[in-house]
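Below: one structure, written as structure tokens.
Apart from one protein chain that is not included, each protein chain of the complex appears where it belongs.
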Amino acid sequence: MVKLGVIGYGYWGPNIVRNFSGHQDCQVVAVCDKSPAALARVGGRHPGVRMTTEADDILTSSEIDAVAIVTSVSSHYELAKKALEHGKHIFVEKPFTATSAQAEELVELAERKNLCIMVDHTFLFTGAVRKIKQLVDDGSLGPLYYYDSTRVNLGLFQHDVNVLWDLAPHDLSIMDYLIGLEPDLVVATGGAHVNCLEDLAHLTVYFPNNVIAHINVNWLSPVKVRTTLVGGQRKMLVWNDLDPAEKVKVYDKGADLRTEEGIHQLLVSYRSGDMWAPKLEELEALQQETRYFIDCVRCSMKPFNDGEAGLRVVRILEAAERSLRQHKEVAYSSVR
Amino acid sequence: MVKLGVIGYGYWGPNIVRNFSGHQDCQVVAVCDKSPAALARVGGRHPGVRMTTEADDILTSSEIDAVAIVTSVSSHYELAKKALEHGKHIFVEKPFTATSAQAEELVELAERKNLCIMVDHTFLFTGAVRKIKQLVDDGSLGPLYYYDSTRVNLGLFQHDVNVLWDLAPHDLSIMDYLIGLEPDLVVATGGAHVNCLEDLAHLTVYFPNNVIAHINVNWLSPVKVRTTLVGGQRKMLVWNDLDPAEKVKVYDKGADLRTEEGIHQLLVSYRSGDMWAPKLEELEALQQETRYFIDCVRCSMKPFNDGEAGLRVVRILEAAERSLRQHKEVAYSSVR
Amino acid sequence: MVKLGVIGYGYWGPNIVRNFSGHQDCQVVAVCDKSPAALARVGGRHPGVRMTTEADDILTSSEIDAVAIVTSVSSHYELAKKALEHGKHIFVEKPFTATSAQAEELVELAERKNLCIMVDHTFLFTGAVRKIKQLVDDGSLGPLYYYDSTRVNLGLFQHDVNVLWDLAPHDLSIMDYLIGLEPDLVVATGGAHVNCLEDLAHLTVYFPNNVIAHINVNWLSPVKVRTTLVGGQRKMLVWNDLDPAEKVKVYDKGADLRTEEGIHQLLVSYRSGDMWAPKLEELEALQQETRYFIDCVRCSMKPFNDGEAGLRVVRILEAAERSLRQHKEVAYSSVR
Partner (left out) sequence: MVKLGVIGYGYWGPNIVRNFSGHQDCQVVAVCDKSPAALARVGGRHPGVRMTTEADDILTSSEIDAVAIVTSVSSHYELAKKALEHGKHIFVEKPFTATSAQAEELVELAERKNLCIMVDHTFLFTGAVRKIKQLVDDGSLGPLYYYDSTRVNLGLFQHDVNVLWDLAPHDLSIMDYLIGLEPDLVVATGGAHVNCLEDLAHLTVYFPNNVIAHINVNWLSPVKVRTTLVGGQRKMLVWNDLDPAEKVKVYDKGADLRTEEGIHQLLVSYRSGDMWAPKLEELEALQQETRYFIDCVRCSMKPFNDGEAGLRVVRILEAAERSLRQHKEVAYSSVR
């Protein structure tokens, strides 16, 4: 039985508590939030859970095995560090930390103390991303060419970070999972119109093997778009996360080089064939992910969405932020 | 009566000949193409028109008032220069020229000889762009925030240029028309996967007054997308050129800064209201544009899509190309 | 304070209990279900509520003012009758009853005992239907021409009735609300493919004033569709209930008769103009409806979705069923 404490019961916290509570071999023993109104909601929904306004009650409790940190990003590092120091496994909201230096320190600390860090990259547990990962790994798409995502809507979801730190971590974690390579270069552009935080940004990430990723995030779009194109040499796919019925469509389309006989000239020829929308698993992503965290804790496994994965995402965000300010490329290796 | 010669009868030439032929005060007197098969098609459709494989037959003919140059971009400069030198007005396919130096020289030459240059930025004559221009100019959108276009599909349309020079001129000419400002900076990223020409690219253009444009072009997309978001302080719009019925949707949505009383803190509040899809003019864009060229020639008017407009687009393409190679921003002023 | 008992805690019951519980001047005092598992769920979510497997505990309780009947349609009549006889107001799931004779008897009984019947025609409380009703009533659409609804998907939702009784009541209640007239004739067609219950059906309802309604329901459709066209002399609208952003689109389109001069011939001319998607209220429909029931009970008001409204829907279903069997029209008046 994993005994869990949860810090933060704002927008996302209730989902975390509900999902961890739903697993047989996990018990949510305490929830911390500074707002009495939030704690009142906990009490109404989860009668047996201890409530506190002091994070230390959870971080230092000898009763607790693992801590879920569901606060705003600026507080992640301190809470996570203390939790690790007191021997607790941690489940941390994305983005992992506010700086890559913080992330590195936490990764090192967890390794030293043999503790598990899982960063809540929830999208990796959706039926759509699992299916895309499978299509990449089994060679269906062929060698990857590009990942291109548009994630725009009206309204910000976090008040203390810009649109890059708010929306891009989703795509960065998915891209990291699918491509499986460390980036070479990052180039970002963007602008701030309503206040001093960027409300729209565009991010290009150059990878080895000529793989390129592009991410378009925007808080000032009149329509909501969640569409990603993934292009490979053999096949290409479109993932529209807002399509209720067919989120992933795989196209038997591609481009090949051929030599035109006689004139020894290289020409590009385009292939166009059937489209196929595979049926996706419909399990709740967060249920899968919390299940996986409990298993990792119990069996001392290293999750694939571990501190290192969180660190890679933070590094790209940091490089992007620097590129945005300096109007030029930033080498991923320079962020280390 | 404007007497017109047309050079080039490949993909676009037939539309040019058909539209100019349809106007009462214009006569297409000659068409040039190097391919006998192309000329045979001219003969079948336009019995009275003179046919030639030599451009000079048109460029130097004393009978001809104006020349439409509908060839690949690499030949524009030489053909246009000779036409202007022989006192002919010119209608030139986009992009205007292969370099900004060429464009500057042609603009200067035309000015000296008091001749008209029109660059075929056809989209400016569509019902959609005319309506958007009107909404920008009458203040409906409020001060502009951004222009963000996705123009992707499977397959290239030009064999001698990369995706930037093939697809981006459409958006650059529209953006130039709507925003009406000279850019400050250009940042471009992209990659080449099938052969040595870039097959996907992303372009950010920074303008004064905090206006930002972003253009995503891709020859390796499994689906065709032609969608542009235009965001202003008061309203925002989506232009989906593939929607047969409602291409332009205007949203009464926006973001405002407000001060929360008591705590003197600035907060962003989002507004969401009705959507409105105005009925658009359904006239063929090229018919409007060729009509406008004839009027400009006959009345010695300077068109708004003149050589200067063509030059501005070529400058941005040149800056983008340089940015793509050097992985950093390029000042628009440095291209002059 | 209205004290409510709820009978039935299956698919829809939890929503009923949750919504009634959320109003300040209502208290859900008891819930009845024959399944112990269902009652266990009640206990988990609503600790203070009395639980029973006997409907009579609720129907005869002196503590209870009103009863919500959320069982399958075959049991509505008996439960409702007993509730009314014991002086309780009733809130009944749609369709109201299994026969029009039952509905008539209940309406009469309630009138005699001065009790309120509300039939749960939830859709009438959605932002979409409220907006459409407003557009009909304020004359925006002009005199109505037709109501045409497609409500198809894969899978049945009720095991004891055919697709007509399962899906059509939604449209019949909306149509009744919008058109506000008693039908003249009903014609229905359909078929049963998987077992002996019709799994697809098409219903035409002729109204006075040349208004016609058509409803297409199907349990064997591979895609889910919830689209209704409403045509009037001045304007027409499309209501797509599955569109997350713009459910109702109003078109400035229509057809007019005009006389062609000289030849005294009547011609139809079509008008095509702007489209407009009004912002809709986003309140939960069932929250509005339960609020309205409490108000009706407390202030002795007759709701517009009363037993008479429920009766009219059942009459059309009965006429449709008869038409389906006899392959001919059935007069609405013959069902009385």
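Order of writing sets the chain letters: A, B and C. Residues in each chain are counted from 1.
Keep this in mind: contacts are C-beta pairs under 8 Å (C-beta built on N, C-alpha and C of every residue); 3 or more make two chains touch, one makes a residue touch a chain.
Not measured: the values here are computed from a predicted model.
J.: In the full assembly, spell out which visible chains the left-out chain is touching.
T.: A, B, C
J.: Any idea which of A:M51, A:L109, A:M275 or A:A331 touches the chain not displayed?
T.: A:M275
J.: I'm checking contacts with the chain that's been left out. Which of C:S21, C:T189 or C:Q287 qualifies?
T.: Residue touching the chain left out of view: C:T189.
J.: From the listed residues C:V42, C:V107, C:V129 or C:V152, report the one that touches the chain absent from this view.
T.: C:V152
J.: Take the complete complex as the reference. Which residues in chain A touch the chain that isn't displayed?
T.: 245-246, 252, 272-279
J.: In the complete complex, the non-displayed chain touches which residues of chain C?
T.: Within chain C, the residues touching the omitted chain are 145-146, 148, 150, 152, 154-156, 185, 187, 189-195, 199-200, 202, 204, 206, 210, 212, 214, 216, 218-223, 229, 231, 233, 236-238, 249, 251, 253, 255-257, 266, 268, 270, 272, 327-329.
J.: Go through chain B and note every residue touching the omitted chain.
T.: Touching the chain left out of view, chain B contributes residues 47, 223-224, 242, 244-245.
Here, only the chains that are shown with their structure count from here on.
J.: For which chain is the distance between its Cα centroid and the global protein Cα centroid smallest?
T.: A
J.: Nearest whole angstrom, what separates the Cα centre of chain A from the Cα centre of chain C?
T.: 43
J.: Can you compute the centre-to-centre distance for chain A and chain B, using the mean CA position of each chain? Integer Å is fine.
T.: From the centre of chain A to the centre of chain B is 39 Å.
J.: Considering chain C alone, which of its residues make contact with at least two other chains?
T.: Residue numbers touching two or more other chains: 245.
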